[in-house]
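FYI, not all chains are in this one, though none of them got moved.
Naming follows writing order (A and B), and every chain is counted from residue 1.
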Amino acid sequence: MAIPAQGVGMRIGFIGLGNMGSGMAANLLTAGHEVIAYNRSPAKVAALAERGATAAPTVAAACAADVVISMLADDTAVEAVTFGDHGIVASLPDGATHMSSSTISVALAERLTAAHADAGQVFVSAPVFGRPAAAAAAELFVVAAGPASAVAGLQPAFDAVGQRTFVLGEDPHTANLVKLSGNFLIASVIESLGEALALVGKAGVDKQQYLELLTSTLFGAPAYRTYGGLLARGEFEPAGFAAHLGLKDVRLVLAAGEQLEVPMPVASLIRDRFLALLAGGGRDLDWSALGALAAWEAGGPKPG
Amino acid sequence: MAIPAQGVGMRIGFIGLGNMGSGMAANLLTAGHEVIAYNRSPAKVAALAERGATAAPTVAAACAADVVISMLADDTAVEAVTFGDHGIVASLPDGATHMSSSTISVALAERLTAAHADAGQVFVSAPVFGRPAAAAAAELFVVAAGPASAVAGLQPAFDAVGQRTFVLGEDPHTANLVKLSGNFLIASVIESLGEALALVGKAGVDKQQYLELLTSTLFGAPAYRTYGGLLARGEFEPAGFAAHLGLKDVRLVLAAGEQLEVPMPVASLIRDRFLALLAGGGRDLDWSALGALAAWEAGGPKPG
């Protein structure tokens, strides 16, 4: 993460100071950018203002910038700040850029691309991989897509929040598709590990030793270590990423697959599992609880 | 891999010199063990004899040893050399050990445990993780289970063929269950990656770049690199591990799950996919072709 020389910092509006956004915005400040921050509940803005951010009382105020970054929970939240008389589209200067880091649907990314183009603005999708701790440590992975010059111009912002950027091309929505597919792959790791753990666990194999074996051999990746550990310990609270958000993402993957006419049976199975998890009261558990359903169906305790 | 001091080498019968077994037997010789080798087709024995092995004309001849290791393709092959008037059970000395490294069913491991115990012999399951290149390089991972003293006594053999050993406990069949579950997890990686690649590929995302992104972030594990690469390149011949053997393993996982009353829906889905692959003529393709069915169902070409 390079600190920009004096004077090259960007003027960045930042909308959405949740678990992920607050770390990202703080890292933009650290990297020398000017940050005008807006959040629906203002307490989070105050915390950031102490670190040098300017508090924006409205979305429109945060749009008085070269680029406005939005980092929100879902499509509905992004639509709420983007459209309408005082939203981003109505407020952003001509030629300025909306960089969306939220995990949103492919369809909404397409709508945002069109709406900003109609308004003479630029839209770039730049969703990120990483949990809140990675956001705080500027170790996210950024997946960016949009007009080449706009993406290049955002590189200092990407560098401030992440450890590496992958640029996909000119169509913003492909970045969202890739982000969603990544969450699908994580969920499929959770489900598969859950089935394997249910199997060997019922045969009396020690789960921690089993995971040690897996992650020492063919499965030595963060996804297996992180979610395997949570699963083996049955540790689903507090949620790093809640089950109902996991369901949302797999729904968006399936919607993208439907639009492209791509059947994804593992994604369908995961969706059904999430519904069973929610129906059983697990809405706010960590999404890794998905993997505990296999043991439940095998006669074990219900997760949560 | 430690070279044993002069005189501590074991006298080891070795049955099955296929892609995996020939590398393992050669490494036992290199480590200073005496190897009496048997193979159904004798040409492979001759090659090993040039490196110092003794050629055994029959299974019974290979059993004149402290331990006999079997490394064969499936249950049927293991049953053929184990039972019957001239098989391992009938031929092995009192107190000697049968170490089975084949990927066999949990049920057969249980039968072998009982049969050897009845005959005053010892049975140890020691299946391995790794493809033929890893077997040749003595870089396998050994998963061992059986009576503690027998397992301890086999450590020099494990060290000769592998880079690391995981000892699971006293029940041999748990090692087979863990091995099968590992193959299930690999197959689930192939299937999930196949669905994700079908999705982003149909949207025009470059598959190699996508894999680079995945393996640089949350999925930086050999399973993703190896099988993702084969899938992205559509490179299914020659087979490192054939589709019909992949089907066999997932069938054994499901059988183990049925015995333990553990539903494994992802395994069921993979089984159905393998059947479609075989029905389409893909029996001898690499099992990674499993992952190409998602793109086929999405309107792309049939694998193979």
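What we mean here is this: a residue touches a chain if its C-beta (ideal position, glycine included) is under 8 Å from a C-beta of that chain, and two chains touch if they have at least 3 such contacts.
Model, not experiment: these values are computed from the prediction.
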Since every chain here shares one sequence and 2 of them are in place, how many copies does the full complex have in this file? 4
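Here is the rule we go by: only the chains that are shown with their structure count from here on.
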In angstrom, rounded to a whole number, how far apart do the mean CA points of chain A and chain B lie? 38
Looking at the complex, which residues from chain A come into contact with chain B? 129, 141, 143, 164, 166, 168-169, 171, 173-174, 177-178, 181-182, 184-186, 188-189, 191-193, 195-196, 198-200, 202-206, 209-210, 212-214, 216-224, 253, 256-257, 260-267, 269, 294, 297-299
